[in-house]
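A single protein chain has been removed from this complex, and every other one stays in its place.
Showing chain A:
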Amino acid sequence: MLQTSLLTKTFANGTTLRFPDWKVARGEQWLLLGESGSGKTTLLHLLGGLLRPASGRVTVNGTDLYALPSRTLDRFRGRHIGIVFQQPHLIRSMTVEENLLLAQSFAGIGKDVVRIREVLNALDMDHKRRAYPQELSQGQAQRVGIARALVNRPALLLADEPTSSLDNRNADAVIRLLSDLAASQGSTLIISTHDDRVKEAFFRDFMFELHHERISDQLEKS
């Protein structure tokens, strides 16, 4: 359901990253590993339709992301791709429930309060649905961030270092939740991390490792 081919990204300073081709089947759960600076976040943004590649293709559910006009790509991302970031970045002027409502309306999906309650319940956050983000703890906020990524039942769920700002207990819980929830609703899951706690907790499926030397032509350039 996810396929990349000949992906490259050139940065403003002239550096070009070349990514190995990658094929992910529906419902699979992957870890994207690599040291910081190896291009994990860049690759994840390419997969999520957030960053246009210099060349190559990203196909999600049979749709070539970067062949879409930008507005259609935005809509596609909202509807089919859920992204969990290192920091949850909830909208501060809105309650937990309104944050999720916003995700539904930007994706062009009608208001569905039942679904919001369902997701919040699954993350044990339903009791906080009227709370504002500043009233939540780090771990709670991160769980709302996950709820927001999941609320539209995305086909593809991407998580970028979701545990780096959490303590051990919360990190463990967050990984377990991501994995369980993705599995229960049939989302394909990719977690990028360099966190050993995640590697240990994440016992199944596949790993995709980026090696700095292999994907960067930095040396060739200079």
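In this text, a contact is a pair of C-beta atoms (placed from the backbone, for glycine too) under 8 Å apart; a residue touches a chain by one contact, two chains touch by 3 or more; residues count from 1.
Quick note on the criterion: contacts and distances are computed from a predicted model.
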Missing subunit (named according to UniProt) among the choices "Putative ABC transport system permease protein", "NADH-quinone oxidoreductase subunit J", "Transglutaminase" or "proton-translocating NAD(P)(+) transhydrogenase": "Putative ABC transport system permease protein"
Sole contact to the chain not displayed, among A:2, A:103 or A:198: A:103
Residue among A:18, A:57, A:79 or A:153 that touches the chain left out of view: A:79
Residues of chain A (touch criterion as defined above) contacting the omitted chain: 41-42, 45, 48, 50-51, 70-71, 74-75, 77-79, 83, 85-87, 89-94, 98, 101-108, 111, 148, 160
